[in-house]
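Shown here: the complex without one of its protein chains, the others still in place.
Residue numbering begins at 1 within each chain, and the chains themselves are lettered A and B in the order written.
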Amino acid sequence: MTQQAITIAVFLAVGLLFWMVALAASHLARPRRPSATKETAYECGIKPFGRAWYQVHVRYYIYALLFVLFDVEVAFLFPWATIFRRLSGFEIFLLVDVLIFLVVLVFGLVYAWRKGALEWE
Amino acid sequence: MEAMTTQEIVHYSIFALLALVTVGGAIKVAASRSMIHAAFWLFPVFAGVAGFYLYLGAQFLAAIQVLIYIGAILLLIVFAVTLTRNAADTDEAQSNRFVIPVVLAALLLVVALVGAAVITPWREAGVDIDRLLLAPGVPVTDVSAVGLTLLQQYLLPFEIASVLLLAAMIGAIVLARKERRAPDEALPAEEIMAHDERTEAYTELTR
Partner (left out) sequence: MNHADYLSLAPLLVTAATAVAVLLAIAVRRSHAAAFIITACGLILALLSLGLPLRHAPRGVTPLLLMDGFTLAVIGLVLAATLGVALFAHGYLARLRLAGDEFYVLLLLVAVGACVLAAADHFAALFLGMETTSIALYGLIGYRRGHRLGLEAAIKYLVLAGVTSAFVLFGIALIYADTGSLLFMALANGNSLLLPAGIGLLLVGLAFKLAFVPFHLWIPDVYEGASAPVAALIATVAKLGAFAALFNLLWSVMQPGSSVCIAVILLAVLSMFVGNLLALQQKNIKRLLAYSSIAHFGYLLVVVIAEDVLLATIAALVYLTAYTLTTLGAFGVMIQLSNADGDADHLEAYRGLAWRRPWLAGVMTAMLLSLAGIPLTAGFIAKFVLLSSGVDAQLWLPIFALVISSVIGLYYYLRILLTLYRAPEAQPASAPLPFTGGVALAVLLLGVLWLGIYPAPFLTLLEHLLTYLR
């Protein structure tokens, strides 16, 4: 454990150092001549206007939510995948168990699809 | 006090670092005036918790924490914040009239929990986690051990979880669906305005 911890700590330190040294080096080496035009935010070549913050549409949220749901589903599948090959004689049950889990959620997806919840209108 | 061994020093410093990141992040979440900042401060909190899981030898949980909490929940929260108006504004009041009772109740809980944690004879409790959670002889850290328990002992909650996810999906679609009777309602006035503003300004510029 301690050995591992030290290894991780060394990796962390090297990773952080690499990043900081690279940025610091480029900061020192590069020329810096700021002007008003250069300081503005780049927005496809036109002048930026309006506020950067505005209320976004709820449909983004639906996608995010569906993503979370299927992310959770995947998380459940990882442990299953690791043991699927290892247990001889159990495969059929394991397969059926996981299929029930998947089918319920796939039906949900079919429903969402048919209902047009996945449409971007 | 006895002198600490190198091992103990390493362990305590890892713990201290993780605790600092987690608790510091949590304090910033509660204290940030802007909602979007508060949302992003959740990142160190979730990452710190993932670190704790790793530190405790639960690699699978750590991976899940990163995958679900950092990858999905945090994203969801940021989306939710951008759905609200004036997410970046900082003029919201930080307290309300219940602040004193709430602080008192929270303090009571802290005293009770810290008290219970201090008094509990942790080492003597002798809880054999391996025996209770997993099949005999299977190490806790192994992902496949989690898989085994999930598909043998905990098969039922595993399947119930799919029903739970289904409920969440349908609930979300029902709540966010467009009202069929009034199709215009779906687009909030705010967004139409924001778009119009930008389009107008664009035509202005390119004219």
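By our rule, a residue touches a chain if its C-beta (ideal position, glycine included) is under 8 Å from a C-beta of that chain, and two chains touch if they have at least 3 such contacts.
Since the structure is predicted, the reported quantities are computational estimates derived from the model, not experimental observations.
Note on the undisplayed chain: of the listed residues B:4, B:27, B:56 or B:163, the one touching it is B:163. Where subunit B meets the chain that is not shown, the touching residues are 112-113, 115-117, 119-121, 125, 127-129, 132, 153-157, 160-161, 163-164, 166-168, 170-175, 177, 179-182, 185. If you put the missing chain back, the residues of subunit A touching it would be 104, 107-108, 110-111, 113-115.
Everything below uses one rule, namely that only the chains that are shown with their structure count from here on.
Put simply, subunit B touches subunit A in their complex at residues 6-7, 10-11, 14, 57, 60, 63-64, 67-68, 71-73, 75-76, 79-80, 82-88, 143-144, 146-148, 150-151, 155, 158-159, 161-163, 165-166, 168-170, 172-173, 176-177, 186-188, 190-191, 194, 197-198, 201-202, 205-206.
Per the touch definition, subunit A reaches subunit B in the complex via residues 1-2, 5-6, 9, 46-47, 49-50, 52-62, 64-69, 71-76, 78-83, 86, 94, 97-98, 100-102, 104-105, 107-108, 111-112, 115, 117.
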